[in-house]
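What you see is the complex with one protein chain gone and the rest in place.
For subunit A:
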């Protein structure tokens, strides 16, 4: 919301103060200033001058050489290309070394050999439009019709002496979307009186009751509707003072009637509407819900279908405006308009909000109504509009106000609980001090009860009163105290667990990523998810930003691949990444989904291979003390290479998957490298991780190491051999280390040689040679059972 300082000062006398002091104090009392701008501050050394002579440029058929009187001193010669000048015109003259809006600098120079000591300005060059000075033309020099002296700075001559201050108004304070509302805040902030003026309408041109009949049919959505009629409307530009104020508030002047409605809206915060009475059928105004199937073409020329959710202003037959949002195309003011109806009404905020949203048109009026306006503001605003009509001689106001009022003017009562407020704020004020603050805000008192003004619906509870006291006492004058009571801060076991995972992954060389939780349903195809996979059933966002982010992911794999792909395309030679990613598994329609945390890691480049990924997963599992998992080859995972993928299980649950991404998937992501990924279900990990650890004494007796070189079918997984060794060696087995797998020369085709180092140790004694060979014999027997023989 922009505020004209000049307008503000009509209602509150502020001593001369630097604008920064004003904005700072307003900000600190709760009306946050976003910025300010002194009008014309960019204009420098531009003055009013008079054309003394006009001569054709000898070397041009369109340039003119002018001599300009600029008050004191010699006339100035300026060459111009404009064709609208005549001798005697007063024009804005940008002198040598002057500045114009937008940072444009003007210096003297020569135009086709003739000296030009400045520039004559158009409206546009001063950042003005025809609306600001309706008598001027836009393509040509701005010929002033203002009362000014030659040599006078142009800002002074055009009335550029206002300062616009931009406020951020919070949604609870619709009353502050007005000059009067902000004036009230300013008066309270600077402890000055607020000088409001009561509008006076002379009228005396006969009653309007014959012409107009108003009835509110849906009083739930329209607590008050008031209207007055103006005859003999004289449409013309508004006076300069009004245009200047509108301009400072960021509103374009149009004509006196439109400007009056805008002026009143800005001053009172009450949207106004004017109808041409010719287009109100039978002079009947009905405020009612639209009938299904009704439609209206609004002022912006769009035909809009209405439903019974939309409140409209209708005449005897049809809607003529969408209540609180926009008027119909025939309701506006035209050149031949002679009689108008001014409407000042209050509509239900929620209803206006829904309608504006459904119709896709938020207007100045609707954004005010949405926040909830004060019904008691309607009549003063209507009176003010009519007062302005008379002041501007814009028409003849008829007698009587047409009013259908179902609102209450009663003030809400809140008990002033001085002790509670003092305790709540940690202050020590007495009742009188509090009342003094509240009085400045137009509160009245009845004993201990505060009578809240009706324009402050946000004041409902004693906490709201506490805020008003705190704002004007000064938030920053209230001390800061430390919390008492010995609370213990802590992380939950699960939070600590997640952090261990994070830290371990970082230590293993993976970098942490964060990805969006929503994806496109097409991404499931991209990762070759089977058509019948239950994971295809995702939560669907009903109003997504786009298809790419329209469902909540049930797997984080596409997100990881997306990031790997982006890195690959950005020519990063390698990447090793992980995310503790949320996945969202739908339950029933009415219930929240299950949010699972999955660890996903992905990598390419840097000599990564399947075993890099597997090693990383194994080390993480070891760090988390998750041991009892099973691993088996799987060719069923559609996203993965069928020969390079393993599924991990624990206690029958699927713990995760490790593998090389299927080349087709890699291709879908445009990655021309092998990609390796693994996922681990963190919820399961947490369940199976051993968090309590106990010390195991260091061994006192030496270990014995035996190497076994075996021959077996190539198809037998090493894990099968390891399991046989575990069975054979029993509880003295301390460690198995695979140190060689060999295929090729000296090995029969279809076979492989596998070599293990087996470490045996007893905790109670030194192992004798006999015992060791006994164990090795048993081990070899177990190995033979699975098809592996000692290599001779």
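Basically, a residue touches a chain if its C-beta (ideal position, glycine included) is under 8 Å from a C-beta of that chain, and two chains touch if they have at least 3 such contacts; residues count from 1.
As a convention for this text, contacts and distances are computed from a predicted model.
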Expected UniProt protein name for the omitted chain (select from "Phenylalanine--tRNA ligase alpha subunit", "STAS domain-containing protein", "Potassium-transporting ATPase KdpC subunit" or "ABC-2 type transport system ATP-binding protein") would be "Phenylalanine--tRNA ligase alpha subunit"
Selected from A:73, A:88, A:360 or A:479 as touching the chain missing from the view: A:479
Which of A:72, A:542 or A:746 touches the chain that is not shown? A:542
Looking beyond the chains shown, say which of A:111, A:508 or A:786 touches the absent one. A:508
Would you mind spotting which of A:147, A:303, A:590 or A:672 touches the chain that isn't drawn? A:590
If the hidden chain were put back, which residues of subunit A would touch it? 27-30, 32, 35, 170-173, 349-350, 353-354, 370-371, 423-426, 458, 461-464, 466-467, 470-471, 475-476, 478-483, 485-492, 495, 499, 502, 505-518, 539-545, 549, 552, 563, 566-567, 570, 572, 575-578, 582, 584, 589-590, 592-593, 595, 606
